[in-house]
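Supplied in C-alpha cells, the structure appears directly below.
The other protein chains are all here in position, but one chain of the complex has been omitted.
== chain A ==
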Amino acid sequence: MNNLAILPIIIPLISGAILAFVHSKVSLSRTLAKLFMLINLGVVIYLTLEVINYGTIILETGEWVAPYGIVLVADSLAAVLVLTTNIIAVAAVFYAPHSLTEAKEKHYFYTFFFFIISGVSGAFLTGDLFNLFVFFEVLLIASYALIVLGGEKVQLRESLKYVLINVFSSILFVTAIAFLYGVVGTVNMAQIAERVQEVDQQGILTTIGILLFFVFATKAALFPLYYWLPKSYIVPNPVVSALFAALLTKVGIYSIIRVFSLIFIHRPDLTHEAFIWIAGLSMIFGVIGALATNNIKLIIAYNIIPAIGFIMMGIGFFNESGMSGSIYYLIHDMIIKTALFMLVGIIAYVAGTSDLRKMKGLIHDYPLLGWLLFIAAFVLAGIPPFSGFIGKIQLLKGAFENGEVVIAIIALGTSLLILYSVMKIFIRGFWGERQTNNKLEKKPIFGMVTPVIFLLACSTILGIGAEWFVPTIESISSDLLNPQNYIDSVLKE
C-alpha cells in the first residue's frame, strides 16, 4: 500500500479545480498551471523511478481489499505511460498561452486541461474495469469541453459527430462490462483475468472480449472505426489537437494492450491474429487518408491512424519483440504527434492558412520552424537515429520471428508514404521562393517553438540514448507476456 499511485490523478484534479476559481486572472492562471504541471511531473518521475526500481505499487482505495474495492495498479507500463503523458502535458502548458486567445484561456481551458490529464492518468493506473470506464468518461467529457471551446460553427459541426460516436462507444463499454460481470462476477481486472483463465475463456467470453475491443478500438481510431477522428481533431486549437492526438487515442490502445495481454489471451488464433489484419488495414487506409489532402492539419491527423496500426501490430504478434516494439512505438508516437500538431499549428498560424497549396518559401522567414518540421518528419517515419526507429526495429523483428512477412512489408511501405506525406509540407510549403505578395508580417514564434524543441529533444534522446530505455521496455514486455505477475501483485500481497 502506497498512496503514491493516486497522486498523478489527484494533483491534476485539484489543480483543475483551483484554476477554475482564478479563471479570470489570465496571467495568474498561466503561472499556476505551469507550476502545478511541473509539480505533477516531479511526482510522476519519482513514482516511475520507484516502480522501476522496486516493483509495482498497489493502492487499495479506501482500504477495501482487492478484489472488492477499487485498486490502482502502478506497474511499470502504467508508470511509464503516465510519465510520457506528463512530459507532453508540460510541453502543452507552455505552448498554450501562445496559441490560445485570452478569451479561451479565461473560459476554463486550464481546468479542462488538468481534468483531461487526471482522466488519462487514472485510465492508465486503474486496475478496475468499471473504474476504467469512469476515467474514460472524465477524459471524454473534458475533451468535449475542449473541442467546442471557442464555439465556432465548424467546431460545433464536427464535435457533434465526435460526441455522438463516443457516447455510443461509452454505452457499449458499460454494457460489455455488465455482460462480463454477469459471467465472471467481478470487475477487478486481475480477478477477471484469473477467472477467465480458470474457464479457459470458453463460451461467450471471447465474444465479450471482442465487444470490449470494439469499444477501445473506436477510441484508438483503428480500422474500421476511425471515421470520426480526422476532421474532429483539426477543428479545435492546435494545443487541444495535440493533446487529443497524444493522449485520447493512446488511452484506447493502452486499454487494448492491457485487456488483451491480461484477460483475453486464450484464443489468440481469433483475437490476436485479427489484430494483425486490423493493424495492416489501419496503416494502409490511414496513410492513404494522409496523402489525400492538402490541409496540413489533416495530414497530421490522418497520420495518427497508421501509427496506431504499428502499435497494434506488435500486440498481434504477442511475442517479446513485438510487445516491446509496440510500447516503445506508443511512447514515441505520443511525443512526436504532440510535436507535429504543435508544429502544423504554428505553420498554419504564420502562413495564415492550413492549405498547403497556398504556401511556399516559408523557410526564408522561418528557418527554425522548417528544420524542426524536417526533423519531425524523419522522426515520425522511424528513420534512425530517432525514437521511431527503435520501436520499428523491434516490431519488424517481432513480425519476422512469427513469420508475418506481409504485414512487415506493409509496415515498411507505410513508413515511406508517411514520410512522403509530411515531407510534402516541407518541400511545397517551406522550399521555393519567398512569397512576394505576402502581406503577412513576420510573426514571433519563439514561445511556441520552444516546447516543440523540447519534445523533439525527447524523441532524439529516446533514439540515440535508447540503451537507457530499452531494457526497461523489454522488462515491461516480458511482464505483459506473463500476466500472472500482474494477477499476483494485485491479489496476493
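What we mean here is this: contacts are C-beta pairs under 8 Å (C-beta built on N, C-alpha and C of every residue); 3 or more make two chains touch, one makes a residue touch a chain; residues count from 1.
We adopt the following convention: contacts and distances are computed from a predicted model.
**Q** Would you mind picking the UniProt name of the chain not drawn here, from "Electron transfer flavoprotein subunit beta", "Aspartyl/glutamyl-tRNA(Asn/Gln) amidotransferase subunit B", "Transketolase" or "Na+/H+ antiporter subunit A"?
**A** Hidden chain identified via UniProt as "Na+/H+ antiporter subunit A".
**Q** Which residue from A:L4, A:L225 or A:L247 sits in contact with the chain not drawn here?
**A** A:L225
**Q** Quickly run down the residues of chain A that touch the omitted chain.
**A** Contact residues on chain A toward the absent chain are 13, 20, 61-62, 64, 67-70, 103-104, 107-108, 111-112, 115, 118-119, 122, 130-131, 134-135, 137-138, 141-142, 144-145, 148-151, 160-161, 164-165, 168, 172, 175, 178-188, 191, 195, 199, 202-208, 210-211, 214, 218, 224-225, 227-228, 230-231, 267, 270, 274, 285, 288-289, 291-293, 361, 363, 378, 383-385, 389-390, 393-394, 396-397, 400-401, 405, 408-409, 412-413, 415-417, 419-420, 423, 427-428, 431-433, 466-467, 470-471, 474.
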